[in-house]
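All protein chains but one are shown at their positions in the complex.
As written, the chains take the letters A and B, and residue 1 is the first residue of each chain.
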Amino acid sequence: MQPFYIIVFLILFPLLLAVASLVLRPLAVRRGVAAPAMWVIAAGSLLLLASTGGDHLFFKVENVILEDFILAAEVGMGLLITYLGLSSKRYFIVLLGAVMTTMTVFFDIIYPPTTHAMHHLFIDRFSVLMALIIGILGTLIINYAIGYMAEYHEHHREVKDRRRFFGFLLYLFISSMFGLVFSNSLKWMLFFWEITTLCSFFLIGYRDDRQSQDSAFRALWMNVLGGIAFSAGVAYLSSRTGIADLDRMILAGSPEVMIPAVLLAFAGLVKSAQMPFSTWLTGAMVAPTPVSALLHSSTMVKAGVYLLLKVSPILNGGPAGICIACIGAVTFLFASFIAVSQSDAKRVLAYSTIATLALIVMCAGVGTYNAAWSALLLIIFHAVAKSLLFLCVGVVDYKLDSRDIEDMDFLIVRMPKVAAMMNIGLAGMFLAPFGMVISKAVTLKALVDVHPLFGVALAFGGGTTMFFYTKWMGKTLMVKATAENREGAISVWEWVTLVVLAVLTIAVCISFPWISSRLIDPYIASVYGHAPTLERSTLILIVVIMASLLVIFPIGVLYNARRRDYRLVGPYLSGGNVNETSFIGAMDRTVYPDTRNYYLSRWFGEPLLLKGGLLCSGFFIIIMFGVVIL
Amino acid sequence: MSSLKRSPWVLHYNASSCNGCDLELVATLTPMYDPERFGIINTGNPKHADIFLVTGSVNARNASVLQTLFDQMPSPKAVVAIGICATSGCVFQEAYNVLGGVDKVLPVDVYVPGCAARPEAILDGILRAVEVLERKRLDYKKSPSVAAGEGKLTA
Partner (left out) sequence: MNPYDASVTNIVLRVIAYVVLAPLAGGILAGLDRKISAWMQGRVGPPVLQPFYDVSKLFRKEKIAVNRFQNFFVFLFFLFMIFTGSLFFAGVNLLLVVFVLMLASLFFVLAGFSVNSPYSHLGAERELIQMMAYDPAIIILAIGFYVVTGSFNVDGIYQSGREGYLIAYLPGIFAAYLYVLTIKFRKSPFDLSMSHHAHQELVRGLTTEFSGPHLGLIETAHWYENILLLALIVLFFSFNPLIGVMVALLAYFAEVFTDNAFARVKWQVMFVSTWVFTIMAGVSNLIIVHYVLRR
């Protein structure tokens, strides 16, 4: 099968599904279409992997009608944003929308560029990797959403049922994500970029209450700002150098393309919620969980770092690159710190996502081949584990009516299977031998090679990461014989997704040597000249540890569950035990001891640290632009 | 000499004592009398302890506590009643709330009378309990289930 047709299929087929979602009224029909259709998309991504044996492939799509349509859509989006700003009386957005529309009109209609993109679409191993993530994870998450949204509307009867629009948005988003990673023409990439911004806006505002609207508009203005920077970069590039292709821009290298590269990098920073633009992501957690999992952890924010990694060779670790790395370092530190004081599970996951993305940003800024290699590893491992975590939290949220970590006591007894999978996800985020730790080790080496202070940031942030994840793990692993099981009535859709994701988290770690040699190493070699290798002994050890854990854990759990040679006694409550969970207190009252986690909000509280993070990162952004312009 | 004899860890509980024996007991556990040379450590946790040191004449309220703490101690274990109140209730025997000694609730192995019991006597009592422990250990080795079944006396 020709790769070109697969790409076009991957971009257009979800569009078809989007329309179908809007048009088909009965829920069962929509579900009946959605389920197999999504697996078709996943199959498409896999087929793409199988069919591209070699390196980069480029495709030209010469179609005037298509170009005009894209232009019209761009103008339309600008007008839509302006309208949204007007109708909600947020005048900054009106301004941004106006600027965006004017720029499109000016640079594409009034003064059209003299040169056009030579190749509009392309494939290389990195985009295949992204396509796999979008196709497989996107499929799984939409699968989950089918079951989840039914429950969502049961719990939130006050929210209008706009599931057809929701489905439309999700499919449109997937289509534009595919378009984004396969675009070689910068104009096309910008077009898809803006579509994802709008999808995100509507999805965050799904609930249509005050808080959601605020968060949605914040996401909108920040990402539109990034989009304006993107189009300014594109316009500057084509007017100064006549380049309109991504690959030609990367090949041209510095210094002519430096300013556009930095502008694109800025857009990437905003999209991946680095400080000072992190608040749109933390605010976006009001959206339904599938949205958080799909957009705000596995795919859309990855588009931001994707762009950064693409322009990283241009920055080549120079002053602008180092500034970007510093932004990443600041964001990583502050986000990891703030997560310590958060008890809302989704917020913790949001800050953890920002922190991981910051690691990738650090790698992109530093620009060595080692760093790029570890960045790609981070992308894969993070996407899988984080979406698993978000989806588990979604299920727990409904069964326990709370997504606060403090309410997840005894989860391993109340919801054993979900808790087990949640712990796989949690372990996958920071524990050896899971992938994130491998990538952290590689990243550490890559960063220290440039300057040890980056490694120091990793050291401090890593310590706090362990803290906030372990106390969550501990909460879920508390055992009490008398807790009731609340695991019933979880839909098949959700179960399938959760199980597959849990298996993937483990599989991706075990098969990482294979992934690295087939996909990542060749890509890095083609862009940077040589590919790094991890020492064989370390690789073998990691696989050994993982395999042994996989064997020891189930056997150990089963063995211990059946042991009868222990005499069971109560916990130590100074001898005043009444039963397993209570003791006799003063005045002969029965007291139920309860422990809460430490949140250390005096030092790791959000208000103070957020301000600090915004200031520090803002400082580096100013320097980044200054260094490039002057 | 078995390791149990060389490493007796104690748990101290005050069952409504006047604190006199407790003061003497705590003094015994200080560097002055150096119980650690025998391997004795004062743990605050029944799950870590081998010898249960009880002072005070025991009332209805702390009978259940005594029982629970004794339950939470792993076998082989021994109980030492320190002070004459713990032995028999002494002058408080007739009071309405006093049960009259630890052996009304638990199987006591060593009695250390005195009011307050002297540190040397207490130390001697603990060491005698160690001897008792040694005998219990051999019993426990022979039939753990029987030995584990001890301590089910109700107050």
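The rule is simple: a contact is a pair of C-beta atoms (placed from the backbone, for glycine too) under 8 Å apart; a residue touches a chain by one contact, two chains touch by 3 or more.
Predicted model, so just to flag it, every value in this text is computed and none were measured.
J.: Thinking of the complex as a whole, which visible chains are touched by the chain that is not shown?
T.: Taken over the complete structure, the missing chain's partners among displayed chains are A, B.
J.: Have a look at A:104, A:215, A:272 or A:464 and name the one touching the chain we're not showing.
T.: Touches the omitted chain: A:464.
J.: Tell me which residue among A:474, A:607 or A:626 touches the hidden chain in the full complex.
T.: That would be A:474, which touches the missing chain.
J.: With the missing chain put back, which residues of subunit A would touch it? List them for me.
T.: Those residues of subunit A that touch the unshown chain are 410, 431-432, 437, 441, 444-445, 448, 451-453, 455-456, 458-460, 462-464, 466-467, 470-471, 473-475, 477-481, 535, 537-538, 541-542, 545, 552, 556-557, 560-561, 563, 565-574, 580-581, 593-595, 597-598, 600, 603.
J.: In the full complex, which residues of subunit B touch the absent chain?
T.: 2-4, 6-7, 31-32, 34, 36-39, 41-45, 47-48, 50, 72, 74-76, 137, 140, 144, 147-148
Here is the rule we use: only the chains that are shown with their structure count from here on.
J.: Distance between subunit A and subunit B based on Cα centroids, please, to the nearest Å.
T.: The separation of the two C-alpha centroids amounts to 60 Å.
J.: Under the touch definition given earlier, write down the residues of subunit B that touch subunit A in their complex.
T.: For this pair, the touching residues of subunit B are 13, 45-47, 65-66, 68-69, 71-72, 74, 148.
J.: Could you please specify the touching residues of subunit A with respect to subunit B in the complex?
T.: 567, 569-570, 572, 574-577
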